[in-house]
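All protein chains of the complex are present and in place, except for one that has been dropped.
Let's turn to chain A:
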Amino acid sequence: MKLSETNKAWILLTPALLFLSLPAYGLFSAIWTSLHENGSFTTKHYRTLFQQETFWESIGYSVRITLLSTVLSLVLGLLITRAFSPFIQSTKGKLSIWLPMLFPHFVWGYIVLLLFEQSGLISHLLVEMGLISSTSSFPIITNDQNGIGIILTYVGKETPFVVLMLLPIYAKQQDGYKDLVQTLGGGKWAAFKDAEWPWVSPVLLEAGIILFAFILSAYEVPFLLGATFPEMISVLTYDWFYSGDWNERPLAFAAMIITSVLIGIMSFIAFSAMNRKRMLLTKGQG
């Protein structure tokens, strides 16, 4: 029996769809739970959630840390790729970029803790060198209210990811466009703006969305390196979910749904801004 193209596509997509059904089920069950009480529909949990100051504090704090970590990782990743592109494309270079990718986030967070906590390695080293009088003079940058430890961990862990995302773009970058800009009268800035950025920006944006979604909702790093207050939304949700009070469980679901909606909105805006440009770039190459 000969399969039509459409049927063939569906058969090929089946494993992916089956796999996606798991998180989809989780998401729908969370939406269902957050919108029901005692078997009947209600928006009560959302209303309660929106009245909680802790929730708003947590969302604001999470978005701030997420945006900072994301932007810093993107900028650092771009700078490193531009500066060391030929080296990174060699086996040694690729290995040095891959290495941090192999550590779990929790391990990376633990390294940051060991290095940067007030009684950590760096603080001891500075005392030994006589640069500070005691470890208590070392600034608090882990488990701190500004989330510096969290940001340090994410930047350290995600920058290599950004480099790996950008590498193929720089590997196949045509020097021709830069030469062209120069022969038409443009300087270095114009060469970057018109002969490099249009190809780099869609990838940066894509990497940015992945990082934003991941950092905003990931749990282990803020749990390890965060302060007691304010907490990142994932930690707050976890607390609500496992707290003794069963009434808080729907709140946890509602908070996670809000997080998902936030990620959804960000992705939608970013993709709609980039899709046409991306289409033009892939179609008009050459």
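Everything below uses one rule, namely that a residue touches a chain if its C-beta (ideal position, glycine included) is under 8 Å from a C-beta of that chain, and two chains touch if they have at least 3 such contacts; residues count from 1.
In this section, contacts and distances are computed from a predicted model.
**Q** Using the UniProt record as the reference, specify the protein name of the hidden chain from among "PadR family transcriptional regulator", "Carnitine transport ATP-binding protein OpuCA", "YbdD/YjiX family protein" or "META domain-containing protein".
**A** The missing chain's protein name, per its UniProt entry, is "Carnitine transport ATP-binding protein OpuCA".
**Q** Of the residues A:Ala190, A:Ile210 or A:Ile263, which one touches the chain left out of the display?
**A** Considering the complete complex, A:Ala190 is the one touching the chain left out.
**Q** Would you write out the residues of chain A that touch the absent chain, in ascending order?
**A** Missing-chain contacts on chain A: residues 174, 176-177, 179-187, 190, 194, 198, 277, 280-281, 283-286.
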